[in-house]
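The complex appears here minus one protein chain, its other protein chains still in place.
By letter and in written order, the chains are A and B; residue numbering begins at 1 in each of them.
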Amino acid sequence: MLVNVPGPWSPLLGRLALSEIPYKNLILAPLFVVIVLVAIALIAGITYYGKWRYLWKEWFTTVDHKKLGIMYIILGLVMLFRGFIDGLMIRTQQALAVGPGNNGMKAMGAIHGYLTPFHFGQIYSAHGLIMILLAATPLLVGIMNIIVPLQIGARDMAYPYLNALGFWITAAAVFLIMISLFVGDFSHNGWFGYAPIFEMAYSPGVGVDYWIWTLELIALGTTLGSINFLATVVKMRAPGMTWGRLPVFTWSAVTANIIALTSFPCLQVALALVAADRYLGTHFFTAGFGGNLMLYTNLFWLWGHPEVYFVIIPAFGMLSEIIPAFSEKPIFGYTAMVLATFAIGGVSWIVWLHHFFTMGMGPYVSTEFSIATMLVGIPTGVKVFNWAATMYRGRLSFSAAMTWAIGALFLLLIGGLSGMMLSIPAINYMVHNSVFVVAHFHMMLLCIVYAVFGAVIFWFPKIYGFKLNEAWAKIMFWLFSGGTFLVFFPMFMLGFMGETRRLDWPFNPQWAPWFDVQEVGIFVYVLSVLAFVWMLYVSIRDRSQNRVHSADAWGTSRSLEWLTDTPVPFYNFAMVPHINARDEVAWRREHGFLESNPDHFKAIHMPNNTPMALYIGATTFVLGFALTWRIWWLSIAALVLSVLLMIFRSNRGDPGYVISAREMEELDRESKAHMQEKPALPLPQGGFAGGTATAYSPLPHNNSPSGGTPPSSGQAL
Amino acid sequence: MSHGHSNPIHHPEVQMASRRNYLTGFVIASLLMFAATWLVSAQALAPFGLLLAIMGCAGFAVIAQVYFLLHIDISEHNIWNTVALVMFIPLFVITIGLTWWMFSQLYLRTMPMIPGMPGMH
Partner (left out) sequence: MHSEETVDPSQVILWSDDYEGHDPISTRTFGFWMYVLSDGMLFATLFAAYGVLSYSHSYYTGPTPAQFVAPWYTFIQTMALFLSVLAYGFAMTALKNGNKAGVINAIIAAMVLGGVFIGLDIHDVLRMIRIGATPETSGGLSAFYALTQVHAAHIFVGLLWMLVMLYQILRQGFSEDVVGRLLSLRMFWQFQAVMWVFIYVFVYLWGYMS
């Protein structure tokens, strides 16, 4: 049954050997040293400040949707940075290697540029996988995690523990792909993989295996998350929160998670079958023996296209929250907006073949998929016009969040129109697999990134109690847009000039000027990254000036998350609100109810923290690693252990704890007092105690809002 | 969450269990599967008719199971399950149907098919 691997294998260590560690590589070895040093510094720092207990109690074992959301976002930002470095390396390679002749750096063993083709292949494969699945997806899931329960008036997600499990499995995927940098190598087949190159005969290394198990873990984590979101919205809405009053962002979260729930199983199957081919010697995707190469491409894009809508629809939702708030108008065409979101979600299921029009299945099939693809343009157009109409005659304020949102609209326009071009088979045959396609989907994915930055700036004060620095956020915006323009617009030209994607050696000297433009662009991006870091620093430093003293940070916000205290206390709402209108906060503001607080309280029930999700996440990481290296005993041990942990947790259950009405009243009073306290606390300049910065840090004691610690007096059930 | 304090046995989803329904579902599905097996092993019909017949058996058996066993109906407690199922069914059909269509068209153009050979198209 088991496929024989080329090269050494031992029962104890599988394919793992010291020689698999690329300590001679001139890029990886120094990077490894840097990462180890940073890790040591971090660990030392945490130990020095005695923060381990705090991290463990407040973050690693948390089941609070806000904290998990924050961790998702941090994970996403870190991976966005890693993916960005990959992008920088890709751009630099092409800029150096372009043109005829043998211009490579000998020291690196490269004939062209500074990277060997194999290394270059790993970089673009990791780049694509990371950016879509480990940067964009966690960022979006993180924001949904924080905002969706708040927008529907729930205390938490439907399954807080499952939420933590989804996060830790995603984190396991991140660790797996990061470790592939230093132990063995990563796949060089592109982020989506090509059959039959990923078969054992052509890719005998462990790279493809890393790729398989990373993707499987992400798929698992995301599916669990999507179930949670859907159950939350269906079952946990506050009284009065009818479907017709659901905020548009929540609607988009519903659509996106329906897409995720229905499509991720396809990915799991596609990759499991690749794994079967590589591990068990089956013939699903082999050339010959009755296998079918294109079946893989089909199954992958069966998930792949819905997936791209899974990532863009929450971004649409974010735009739908930011634009009304800064136009001081309700969203134009709420019903049309919701229906359009669902239409996009529905159509996204019947277009996947446009990723392989060139397969050659003839005109009938191509026509169907071409027309279906074009249909997406209709609801998308509806949305764009609705956003425009929301702004029309609104009282616009171009805050940083709004600036990012408007930028996103421009990218959506360009990306969407280039997508329309690609959806015409006759054009597609010309530019398929060229960098024109790369330009198209980067416009789309950057639209998401813009929306995410807008959303982070928009919702940041809700979570931390102070605003991010507007000026630096805008500087970052302009730098980032400059980078976007310089890097990706040349790709449209280069695509028409015949540059295929993923070239480690772009041989045509006529492309060279555009590569230089792109190289300049990527350094403008570098500046924007610096601006981002500086923005964070300045904002945290000046947080006492930028404190928010009311529930509604912007004064013009509309939906329910702006009703509860700032920063959001761990119980979300002291009393579950009763919803009277779509845009509840705007309604209360207009009728003068914004200041009315509940006058009595009820006991509430909250879940306990648990390390079990972290443990199970860790076993899935070990499982992925052991399978990659074919260490069978370890794979079985990790699998058995994870099942045992699940059974153990299931047997124990979680009784949760209760906060009595009296305690609730006390907590609410404290939280409100904190929020309204006008004179800024004497805060240390720069740096922050407490490990997390809120407007009030350093916190006087653990029970304060957003501390998330169950109050010690909360009795167990 | 005061529901937690009432006896979970009285929950409507527990109370909807029904011996009669389960037996009915079982009997219908078993009979249909028996019929399909018999039709196929006795080659009782011409291939195309046979195919239609066993597809019919499968379809009705599944409907019986979904209705009698899984309680998929529009009562207050099951409506969301039904909504979810209704959302999924078209996707099942799309996944299998469009894939099958695209590859049958592809094979038409790329595979030398010898007439009369066993195959699923």
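We take it that a contact is a pair of C-beta atoms (placed from the backbone, for glycine too) under 8 Å apart; a residue touches a chain by one contact, two chains touch by 3 or more.
Bear in mind that the values here come from a model prediction, so they are computed numbers and not experimental data.
Looking at the complex as a whole, the chain kept out of the display touches A, B.
Contact with the chain that does not appear here is found for just one residue of A:Trp9, A:Trp587, A:Tyr615 or A:Tyr657, A:Trp587. Not every partner is drawn; the one left out touches chain B at residues 1-4, 8-9, 11, 13-15, 17-19, 22-23, 26, 29-30, 33-34, 36-37, 40-41, 47, 50-51, 54-55, 57-58, 61-62, 65-66, 69-70, 77, 80-81, 84-85, 88, 91-92, 95-96, 99-100, 103, 107, 111, 113-114, 117-121.
Chain A meets the missing chain through residues 1, 158-159, 162, 223, 227-228, 230-231, 234-236, 238-240, 261-266, 268-270, 273, 276-277, 280-284, 286, 288-292, 295, 298-299, 302, 330, 575-578, 580-581, 583, 586-588, 590-593, 596, 598, 602, 605, 643, 647, 650-651, 653.
Rule of thumb we're sticking to: only the chains that are shown with their structure count from here on.
Chain A and chain B have CA centres that are 36 Å apart.
Chain A contributes residues 234, 258, 262, 266, 292, 294-295, 298, 302, 349-350, 353, 359-362, 364-365, 605 to its touches with chain B in the complex. The touching residues of chain B, when paired with chain A in their complex, are 1, 4, 80, 87-88, 91, 94-95, 98-99, 101-103, 105-106, 108-110.
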